[in-house]
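With one protein chain removed, the remaining protein chains of the complex are shown where they sit.
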């Protein structure tokens, strides 16, 4: 069993808030992350796969193939977008790093299965200090 | 003559566009950075001062004092904000990294003079690949 | 199950030595890390929690709350201190990165339980080349 | 149980290709990584050990000892070398990051056992975006 | 006057040696960098331009345009190549970081002039410890 990790990046705007909360309650619960005019991040996404090394190529999965899949499946939806308003798989969800990790897992899981590998971990890093990991 | 640099960080949303351009022209000139629903970055700000070492302290300027000044003067205006809509010193300006560097210079210049040092450089890093520097 | 990680930093002095060893034996066992006048590091601390995402907030734990807890519980005891002489939870222990990780785990474990999350891992990084992890 | 990680680095040339493939097929399968005149990387190697803290030293294993062992066992074979042509434990294998991780594991496993610790993970990072991990 | 910097990356093989030196002399002068079977690096290239901010765009030069120019002009020649054997502008030159910086400057200088900006600095980083800068 081998594990490989590919890093991709996306820059996006978001806001942490609930529509059923008042601005005051959103500020109390989510702090400055609830700013009504949005803020944003340079997100880093680490996608880890596990499986057997293919003896013909020495690869679990060609990282070029994996990079293309991640870009086409999730980066084009997230990069230079507003996570709350424009990302289909985040509609109706709080735009937290935790929920982003779960949402990206769901988008990628079956497509990685089709590459003869298993998705092992989605790690989303929001800043040099904060990150979330999801293992399914 | 000695130079000291303090790094501070801020997370903000922005959009590159001109009101007098159509959406199509904004897209042509600014690409996906013109996304109408904003996007955002983890910006890094590097403030470099120059001057003589104070023989009483061994410092050009106490970096704690400098950090407090940068936070109170510019970071509180920028962090978790929308640069186009909410930052007074960027009003009416294109929210480019270049203009951010010039704007932050103008906000800090006189206040650093009051610390008996000269502002030497403002460097703003928008991503691991892109940055701008302004020397006045 | 989701995992979140918060990074905090502290700068401290320490020395690796045993009182019951001679200076020569300390030098033999611990090398230059046993320097009698101390040396120091910029330590990085990564605290990883696991648990269920709270559907009301989208968070496992608000990272601002977690950061405040880590700072009040361990960073104030460690930052700009001498680990051998001034840190209560390291008294009588060898000031190794391994023991630091275990000591910080013990300080934080119950307080994180009170946040409705489980402490999963304490990682202490002493330099860009050396780190230790403890999972309880 | 404690885990410690030591980072070491090596700079090497390699090429991804199969002798039984034509140049065209190598290009199709391995892309520009099959360049016949080689290319290269600054590899980072992370060696993670697990075991019990030695109460006499506060260490799992002295990281100086571990560093020396890694350097003598694998870094001297890999650094400033051609992985395909010059590295004995990679002879006859595709020079992928996955196979490098497995190869380094095999070289180090028994020698780390002799230090009274268990090898837990070999992570090889080929670039800031690509890495592989092997747990035995 | 504003300065902007774009980072690009390339992975390449090289060897430091002179054809008119014996292998022994090459080893004495260039050390393990003269390894006859090549070695390689993940190079980082930092291209810094200076000039006036264009009031219509807020840019000195659109960094997307600059990135495309750098990739088409030098990265395609360098990435996944052997610097000694395959890079036209390095033919007949010692493949040192210093000469790479000068060579890249010469390739880019006039093309950047055509973007209404001045090339200010080429920085080539060979490893986390070693880099060279050229200002023309």
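Per-chain residue numbering starts at 1, and chain names A, B, C, D and E are given in the order in which the chains are listed.
Note that in this section contacts are C-beta pairs under 8 Å (C-beta built on N, C-alpha and C of every residue); 3 or more make two chains touch, one makes a residue touch a chain.
Since the structure is predicted, the reported quantities are computational estimates derived from the model, not experimental observations.
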| item | value |
| --- | --- |
| Displayed chains contacting the withheld chain | B, C, E |
| Listed residues C:12, C:53, C:70 or C:122, member touching the removed chain | C:12 |
| Touch residues of subunit B, complete complex, unshown partner | 1-8, 48, 53, 56-60, 62-64, 67 |
| For subunit E, the residues touching the chain missing from this view | 16, 18, 29-31, 93-99, 101-102, 128-135 |
| Where the missing chain touches subunit C, by residue | 9, 11-14, 32-33, 35, 37-42, 79-82, 85-86, 127-128 |
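Keep in mind that, in the parts below, only the chains that are shown with their structure count from here on.
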| item | value |
| --- | --- |
| A-C or D-E - the one linked by more C-beta pairs in contact | D-E |
| Distance from the mean Cα position of subunit B to that of subunit A, given in whole angstrom | 28 |
| Residue numbers of subunit A (touch at least two other chains) | 128 |
